[in-house]
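All protein chains but one are shown at their positions in the complex.
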Amino acid sequence: MSYIEFKNIKKSYDGENLVLKDLTLSIEEGHLVTLLGPSGCGKSTLLRSLAGFESLDSGTITINGKDITNLPPGKREIGMVFQQYSLFPNMTVSENIAFGLKMKKLDKTIIKEKVARMIDIVDLKGKEATYPKELSGGQKQRVALARAIVNEPKVLLLDEPLSAIDAQLRKTLQKQIRRIQKELNITTIFVTHDQDEAMILSDVVHVMNQGKVEQSGKPTEIYTHPKTHFVASFMGNYNVLAPQQFEQLSGMKKDANIAIRPEVIDSSKTPFEQDEERYTLAGKVVDQSTSGNILSYYVDCSGVNLRVDELYRSFNLFKVGEEVHLSFEKRNCLEV
Amino acid sequence: MASKRKNLSYLVFLLPFLVLIVLFEIFPLVSILINSVKPVETAGFTLEHFTSIFTSEYYMMSIRNSLMIAVFSSLIGLAVAVIGAYAIHHATPKVKRFFINLINMTSNFQGIQLAFAFIILLGNSGVLVLIGQQMGVDFLADFDVYSSTGILLTFIYFQIPLATLLMYPSFDAIHQEYKEAAMLLNASNFSFWMRVGIPIVLPSIFGTFSVLFSNALAAYATPYALMGNNYALLPIRISAMFTGDVVQQVELGSALSVILLLLMSVMTLISTNLLKKMRKEG
Partner (left out) sequence: MQKKHAWFNNVLLFVLSLVLVLPLIATLVNSLFRDFTSIIPKGFTFSFYAELFTGENQILPVLLRTVVIAVIPTIILLILLLLAMYAIQVYFPKLDKYLDILSKIPYGIQGVILAVSILSLYSGGGGILSNRILLLTSAYCIIILPYMYQGIKNALVTIEVMPILEAAEILGANKVYAYFRIVVPSITKGLLATMLLSTGILFGDFVLVNILAGSYYKTMGIFLNEIRGSSGHAASAVSVIMFVVMLILSFGVNKLNKDTKSKRKSAKAIKTSHSKVKEHTNHELYRV
């Protein structure tokens, strides 16, 4: 039995459209797990129902074998970091962190010790007496984290905690969250719509779409072996081809859609040698773009558009309008 | 569902507020409406209070006076305020801030205080009247503050600050950029105001007028302080009918109140409809 079990969860806000459609999911102890999906896929609702903010239409949630489906949020032993941090504006950093301990009516000296330790862990020394409005976004985020974990919850929930933070700081905070999670060995569920973030942080990723889990697995597994069209297009920038499109390209008949990652396609100015293991084809560059160190070509191969990614090693290999030869391994064509 | 039933218990939080609202907002309003169509001392339905108001020269005069003073004080107050707001818009920042603060300040000096100040200035032995007599300025010497003119003047005085405070933000909406854009298009100052400036300001002129109108129509403290219950204005007549030491005419007073409420609602309806129309066209 897993540490956290969602069983046959159904939830609707209006009584008609299900936001969570008979969802079942299990999470192992000590893992950092990501719920990944576009907005409206139900990931936040799932998280909020684990926290106890949403009542379920049906289904059960257990933590460590204990049914918590009908417990109020405060009794679930869960810590949560909210999207907007939701720090208490009238309390200092220390008071914010101490709040949960005070609610537990712990001894004052114990509270003091625990708060001091937390401040140390999240690296906020010197900010104890500061009020939230005087903190930067990153600092607020760390206070929110400290406040959530000081109670030593069984599970830590993070609801897009980094979405309001700029890219640079985001990386640092991602590392920090991962470090603290490992240090405390706390089972953590992280909700995000950013697949890069999910890849960097998680032990396991659950890709969600329209109230269901589409695919679960290790980040690399999900990335290299998407099982559905949705996962393929959501993870990275897979070229997803309909069966007849693929037939047009390769002459092979397939029943399912075919997904090909842009970076597995090799390109050349001269034709590739024929190879049993590979498909080779020719096309024309119709557009190109760069993002960081990646150079992307959009190639028209007899009416089918393919995206091809190259590392930006040299200057533009191909100009728009130029003829290009492509080749990719057959085993990289995934049925989705 | 269990949680829904639990939620209902939180209606308790709403209860004290609802008690206050029902007892002192809803009931009084309903009682006015009911009393206005209720025969004196019996139950039933009658429009006799309204017919007796509309056939009585005495009551019609108070309606007429109220309307006249409301319209004129609003128009004059608005005119001054538009000029003031235009000047604020073009004045130097320091003067602008000074004037807005001053207007805020004078808007605290109202009602009975304002009426009394006018008695000091223009009463029977008011300083301006005396000065007028000494210097032979008939207009001042003969000024009677205890008259329609006097009441109109005091009303204008409290309308100006209110109107200016309501108007000047809309002039600020005519940003300098609009003007520069218009000049680049070779528009003259006049055609700029005709085509851009006035259309921007017009909705708030109408909105302000309706606020001023209701404000003047319901004004009680200023005319009461000047002339007690002796001047024929709707609010004065209404309060006299309910507080009269000798006879109280609750039903008639209620009917007058309904008329006052109707006049204000009609004005508000007209102005909100106009505003809606203008917004759609603009």
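Remarks
Order of writing sets the labels: A and B. Residues in every chain begin at 1.
Note that contacts are C-beta pairs under 8 Å (C-beta built on N, C-alpha and C of every residue); 3 or more make two chains touch, one makes a residue touch a chain.
Keep in mind that what you see is a predicted model, and the values were worked out from it rather than measured.
Of the candidate positions B:40, B:68 or B:130, contact with the unshown chain belongs to B:130. Contact with the chain that does not appear here is found for just one residue of A:35, A:61 or A:80, A:80. From the set B:37, B:67, B:80 or B:137, the residue in touch with the chain omitted from the display is B:80, counting the whole complex.
In the complete complex, the residue from B:56, B:104 or B:273 that touches the missing chain is B:104.
The chain not displayed touches subunit A at residues 51-53, 72-76, 78-80, 82-84, 86-91, 99-100, 103-104, 133, 147, 151. Where subunit B meets the missing chain, the touching residues are 7, 10-11, 13-14, 16-18, 20-21, 23-25, 27-29, 31-32, 35, 80, 83-84, 86-88, 90-92, 95-96, 98-99, 102-114, 116-121, 125, 127, 130-131, 134, 155, 157-158, 160-162, 165-166, 169, 176, 179, 189, 211, 214-222, 224-225, 235, 238-239, 241-243, 248, 250, 253-254, 257, 260-261, 264-265, 268.
Criterion: only the chains that are shown with their structure count from here on.
Once the centre of each chain is set as its mean CA position, subunit A and subunit B turn out to be 59 Å apart.
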